[in-house]
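As you look at this complex, bear in mind that one protein chain is not there, while each of the others sits in place.
Moving on, here comes chain A:
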Amino acid sequence: MPSSLNRVIRHHLAALRMLLVFTVITGIAYPLVVVGIAQAAFPHQANGSLIKDRGRPVASSLIGQNFNLPLNKGQTSPQPDRKWFQPRPSAAGTTGYDPTSSGASNLGPNNPDLVAVIKARRAAVAAFDGVPPSSVPVDAVTASGSGLDPDISPAYAYEQVNRVAKAWGLNRPAVRKLVADHIQGRNLGFLGQDRVNVVELNHDLAASK
């Protein structure tokens, strides 16, 4: 018996040594080399596509942000700020757009809570932007998968032009033009769908003032 036990132990030790070899190759060397090359060749992307103001990062152009008014005393849920283009609803974290807590609502397609929240969002967005509820686009009333979606549809961006222009005291055609300049088409002409990056749009809006 001891000899067969020895064999089993030897066998598992060999397996462990093989695992350690692969840990060094695929778990240490591989990511270190990729990080090294990525940092040298594509530093902007590798570090999160940051947008900087006077040298300080204010956003990643890939990660959505909240554009809300500061909370008043006694308020629990923040109100959207009229002067910013608003992003999609977010289920990431308690206040939305929290990158340390990415994720979706996971509410089912017939969940009464989801039905109620879509109704409420539609009414709120329509009132906020001064448009009929039926014209509010789908991305304005649904939460994204990541909760960090930086994009909205061109339709939702155009819907917000009047409100934003008024809040900044800008003329509407100028703001419409800004939106038009920010529409990203499909990659290679057929991948994905048209979108407007709200983070970049708001950043350029503030810079244009």
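Convention: contacts are C-beta pairs under 8 Å (C-beta built on N, C-alpha and C of every residue); 3 or more make two chains touch, one makes a residue touch a chain; residues count from 1.
The rule is short, and it goes like this: contacts and distances are computed from a predicted model.
Novice: Given the choices "CcmD family protein", "Potassium-transporting ATPase potassium-binding subunit", "Chemotaxis protein CheA" or "ANTAR domain-containing protein", state the protein name listed in UniProt for the chain not shown.
Specialist: Hidden chain identified via UniProt as "Potassium-transporting ATPase potassium-binding subunit".
Novice: Out of A:Ser3, A:Asn72, A:Thr94 or A:Asn187, which residue would touch the omitted chain in the full complex?
Specialist: Candidates A:Ser3, A:Asn72, A:Thr94 or A:Asn187; residue touching the omitted chain: A:Asn187.
Novice: Name every residue on chain A in touch with the hidden partner chain.
Specialist: That gives, for chain A, the contact residues 11-19, 21-23, 25-28, 30-31, 33-35, 37-39, 41-42, 45-49, 56-60, 62-63, 65-68, 70, 81, 84, 88, 92, 97-111, 114-115, 118-119, 122, 137-139, 141-153, 186-193, 195, 199, 202-203, 206.
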